[in-house]
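All protein chains but one are shown in place.
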Amino acid sequence: MSLKEQLKKDFSTITLALMAVGIVLNIALGQVVSLLKLPIFLDSIGTVLVALLAGPWAGGLTGLLTNLIWGMLTDPVAAAFAPVAMVIGIAAGLCAKYGLFKKWWQAIISGVIITIALSIIAIPIRVYMFGGVTGSGADFITAYLMATGRDLFSSVVITVITDNLIDKVVTALLAWGIVKGLPKRFASRFPRANSVTE
Amino acid sequence: MPTTPTLYLPGTSYLHRLHPLSKLVFSLASAVIIFGGPGGWVSAFFPGLFAMLLLWRAGLVGEVTRTILRLLTPFAVVLFLIHGFVNPQNQTILLRLGPVALGQEGLNFASLIVIRLTAALTASLLLMVSTHPSDLIQSLVEIGLPHRLAYLLGSPLLMLPQMVARVQVIQSVQQARGLETQGNFFQRVRALFPLVAPLVFSVLVDVEDRSLALEVRGFNAPNQKTSLTELVDTREQRAARWIMIVLAGFLLIAGIGWRMHGGH
Partner (left out) sequence: MAVINVQGLTYTYPGSTSPALKDINFQIESGQLVAVIGGNEAGKSTLCLALSGLIPALFHGQMQGMVTVCGMDTQQYSPGQFAGQVGLVLQNPANQLSGMRYTVYEEVAFGLENLGISRVEMPARIENALEQVGLAELCDRSPYALSGGQQQRLALASVLALTPSVLLLDEPTAMLDPQGSQDVFEIIQKLVQAGTTVVIAEHHLEWIARYADRIIALAHGEVILDGSPREVLTSSRIQEAGINWLRYTQAAHLGIARGLWSPNTELPITLEQTLAGFRQMGTTSSTRQET
């Protein structure tokens, strides 16, 4: 089967429209959240929502494309982290598929799993391409750890995990709550929503 | 309603007139050489310099330099501080400031990273500032990108301003209702759901309409699609693209060999 046919089969038009909206949510929601001054960026909420409603591949693609579009919009550096965003979608979709998004406490576990999965991809990119630095507040953790004698790699491991854990757990909880609250008539358009709602 | 601000700068320079794929291949080949080529900073420096010269000829160098400075300055400052002062690999001490010392090895490493990123940013900005996003997407469709992926790449750019407008409405509504955005940590965490959920619900409700509108306009019609506009391509550009691809492949292999023999 060609890539074209495969895509056609996996992604109906409504899934496609959902993914486009997911990408926009990833980019636009950061603004709302900055209002609350929390250590949360919520820049993968759309990815996780798509993963819950339409499965791991749709979720992964939503994440990947979000960062490529971010690269076009403001900052080409974001494109370098596209594989990380993709892993978030795939991990969330797999968690849902295997029944880890039915209860709120399961959503928390899924958030932890997503963090671990994304770290595996994010750490090499951060270390090799960016010298372990991101230009954000998280760099203080890296600096502190290195000052206490750790090497760059293990410092970045700890930074990436602490920096992402709260965000991904909150994201997973929010996505779970939103999918639970969707009108039945809407959720029924996405067969995968069952894995959360039932 | 404003359209999404992108990195694209409208214009008529020779770079603007090049086929989008030529610029895309240039950016991607440069990235491969910058991060994969042999000889450390040399592989990064020359593609970056070349991209800068191309931009200078098109009169775009000022704008691109400003963007690079905006994106990289905070990053570079932190990078030099961390690696200059606290990189455990520092052995050659250049300067001592009380308890901390500035090390040669860390500075070298930070310089390499900054040169690489500057070069990669220059090469990718060459594409972004001179190519309208819809032309880039169209050029990808012409070489076989499925229309569904083209939709996913293109439509968010146009939906974003509507979404930002909605975000602002919901923000002000929730604040008017006395949503706690100032309180302690847990109050603020609790404020998250009422802030985010209405927006997400309202957006998800539109998803069905959007998909129906696509369907009734033949998005999934079984025939071959056509295009209103045609992108200008030349034989020279096609040849140049192949040369860049071969060159990047060659330098990548050379770079792998160089690393296997102990290069950093």
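In order of appearance the chains are A and B, and numbering begins at 1 in each one.
Quick note on the criterion: contacts are C-beta pairs under 8 Å (C-beta built on N, C-alpha and C of every residue); 3 or more make two chains touch, one makes a residue touch a chain.
This structure is a prediction, so every number in the text was calculated from the model and none was measured.
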item	value
Options B:Gly59, B:Gly218 or B:Gly257, residue touching the unrepresented chain	B:Gly218
Residue among B:Gly40, B:Pro161 or B:Pro198 touching the omitted chain	B:Pro161
Per the touch definition above, residue among A:Ser34, A:Ser136, A:Thr162 or A:Ser188 touching the missing chain	A:Ser188
For chain B, the residues touching the chain missing from this view	1, 3, 132, 134, 150-151, 154-156, 158-159, 161-162, 206, 209-228, 230
Touching residues (missing chain, whole complex) on chain A	12-14, 20, 184-185, 187-189
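Everything that follows uses one rule, which is that only the chains that are shown with their structure count from here on.
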item	value
For chain A paired with chain B, centre-to-centre distance based on mean C-alpha positions, whole Å	18
Interface residues, chain B side, partner chain A - complex	4-7, 35, 71, 74-75, 78-79, 81-83, 85-89, 109-110, 113, 116-117, 120-121, 124-125, 128, 133, 136, 146, 148-149, 151-153, 155-157, 159-160, 163-164, 167, 170-171, 181, 185, 188-189, 191-193, 195-197, 199-201, 203-208, 210-211, 214-215, 219-220
In the complex with chain B, residue positions of chain A that touch it	3-4, 7-8, 11-14, 16-21, 23-25, 27-29, 31-33, 35-38, 40, 42, 45, 49, 61-62, 65-66, 68-69, 71-77, 79, 128-135, 139, 142-143, 146-147, 149-152, 170, 174, 177-178, 181-182, 186, 189
